[in-house]
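Following this message is one structure expressed as structure tokens.
All protein chains but one are shown in place.
In order of appearance the chains are A and B, and numbering begins at 1 in each one.
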Amino acid sequence: MTQKTGKLKFIGKQAVRMAVLLFLASVFAFALLTVSPVDPLQTNVGQTALGSMSPEQIEKLKAYWGAGVPPVKRYLSWAAAFIRGDMGISLLYRRPVAAVIAEKLANSALLLFSAWLISGALGFLMGILAGKRRGGLADRIVTGVSLVIAGTPAFWIGMVFLMIFAVQLKLFPIGLSVPIGVAADEVTLADRLYHAVLPAAALSVTGISQIALHTREKMIEVMESDYVLFARARGESETAVILRHGLRNILLPAMTLQLSSVSEIIGGSVLIEQVFSYPGLGQAAVTAGLGADVPLLLGITVITAAIVFLGNMTANILYGVVDPRIREGAMRG
Amino acid sequence: MSTDRAFWKDRRFRMLALAAAAAAFLLAVTVLGSVWHDAALETDFSRKNLAPCLKYPFGTDWMGRDMFARTVAGLSLSIRLGILTACVSAAIAFVLGLSAAVMGRFADGAVTMMIDLVMGIPHILLLVLISYACGKGFKGVVIGVSLTHWASLARLIRGEVLQLKASPYVKIAEKLGKGKLYIAFRHMAPNLFPQFITGLILLFPHAILHEASVTFLGFGLSPEQPAIGVILSESMNHLAMGRWWLALFPGLFLVASVLLFHYIGQTVCRLIDPGSVHE
Partner (left out) sequence: MNIGITDRNTDIVDRNADIANRDADIVDKSKGVENDVLKVEHLSVSFTQYGRGLRRRTLHAVEDLNLSVRAGEIVAVAGSSGSGKSLLAHAVMGILPYNANMDGTVYYDGEILTKERAKRLRGREIVLVPQSVSYLDPLMKIGPQVTKGKNDAATREKSRRVLAGYGLSEDVEEKYPFQLSGGMIRRVLIATAVMETPKLVIADEPTPGLHPEAAKRVMGHFREIADTGAGVLLITHDLELALSAADRITVLYGGRTVGEAAAADFLCEEKLEHPYMKALCRSMPKNWNWDGYKLCDSGEILEYMRKEYGR
């Protein structure tokens, strides 16, 4: 077999695996929402809401959630519509779920992406500093800080930031992604950025500890490896050891770590957005959960799972492409 | 040389003593909190919105409830919930991890898939889903936290069992025609014990954190219950008015108990499984 087809096969395998996982996630979420004793049509939509909907919308709703339709059939009709891009109508927002998710995701994107990058970069640096010398001062500080962050609920970090920087120092607004009382088309980019700083900072902090602790572990592994010992025996300076061997061998695991931290950042954003009343995807998920908006909750779950699985798949593929041991060896098989 | 030795010895004992003190503190909070449950609910409008003072070290809220009593009661509830859910999660992890590695390729594939699935959906979102499936409320939190914390421990146990499977004495037992279950419980389970206990204790802080988080979001415990998540969620409405004590002390106490649990876990890990931690 040539190397190229081997590579394609490897990538294909990863894609199939992701599709299966996504399918299972949707089945799992659907099953959970179905067994719930909460009846979304009764508790949520109510008479007035049903009255304000068009007959087709009500028909559609009943097709999903109507009594008497077996769950498997309901799932299949949901899945068929989902593949066509139709995720149903949100019961709370009275709009197509796809449109709601697109809008909320656009709001969250800035927050998620900046926190993902900042926590990744800071965590990586801290991990390298700590792992450079096990038990050293830097190691003790970084490990301590990381443990405290890991032991602090994300929402409370947000609240402390809010208390210090918004309430006490009045440097930043208390919440929301735009100023209150300003028409949507008058909101400037600067306004958006200004409102996103504090939540993004809080979210970044919550993401640091995992990356830092894992990078530290990998770095220690490298620094105590035989090849680093040999590099030292050959008179390479400590800086050269870190730059030439440390970074080279830590980059791949760090990349995987960074790509798989997506799940954690999204999870954290649910809490952080709640604290800052930031109208993003996370807050929408909470609202949907509390308000029994099943189509929206299902849509959000599947979309977030897709983002997370995509991150994991990218990590696996990158590993195969970048690591010479897999690239030129194990990948044929 | 000899002073060096004394230092090392000292350090081990000091660690153990500190862990014991931490455990005693957590136990005291747990017991005190359940005794104070009624005091935590008591309202008295003559003493509302007091900043921390000698009589009310954590202040009082807008209904005149003593925040210290509420914090301790909330923490007690969190710890009890955390221990219960962590135990359930650890049991699930043990059974799944063991069966994945022992029951053949199909079971292994299924369990690995389940681990990936649970780890793929953001934890909080999964908690929201399960809590919703259980009709929210107290039951939803307990089941949700119990069902979402097993994945990483299961993965650890699976890896450990795969290693044990290749070990000579398991091979010999197989040759002797011992059954899979016999081998699993007779030969593997005892070897997994250190990892399992450490994993279990280290699950406590996670369970407590997630219980607080999902309660904070409004799923689970009813608003009058003194739970840490509820207390912090309520304090959100009063932050802008400068009543910082409503959020600060309960939060600090929560963080402290989570870290104490973590410390106890680390110490136990060092004592019963020294190979896993370098010094």
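Note that a contact is a pair of C-beta atoms (placed from the backbone, for glycine too) under 8 Å apart; a residue touches a chain by one contact, two chains touch by 3 or more.
Just so you know, these numbers come straight off a predicted model, no measurement behind them.
Chemist: For the chain left out of this view, which of A:N249, A:S269 or A:T304 touches it?
Modeler: Of the listed residues, the one touching the omitted chain is A:N249.
Chemist: One chain is left out of this view; which of A:A240, A:L290 or A:L318 touches it in the full complex?
Modeler: A:A240
Chemist: Tell me where the left-out chain touches chain A, residue by residue.
Modeler: Per the touch rule, chain A residues meeting the hidden chain are 133-135, 224-227, 229-236, 240, 244-245, 248-249, 252, 323-325, 328-329.
Everything below uses one rule, namely that only the chains that are shown with their structure count from here on.
Chemist: Just curious, how far off is chain B from chain A if you go by their C-alpha centres, in Å?
Modeler: 23
Chemist: Spell out the part of chain A that touches chain B in their complex, as residue ranges.
Modeler: 20-21, 24-25, 28-29, 32-33, 35-38, 134, 147-148, 151-156, 159-160, 162-163, 167-168, 174, 263-264, 266-268, 270-271, 274-275, 285-286, 289-290, 292, 297, 300-301, 304-305, 308-309, 312
Chemist: Mind pulling up the chain B residues that touch chain A in the complex?
Modeler: 113, 116-117, 119-125, 128-136, 205, 209, 212-213, 216-219, 232, 235-236, 239-240, 242, 244, 247-248, 251, 254-255, 258-259, 262, 278
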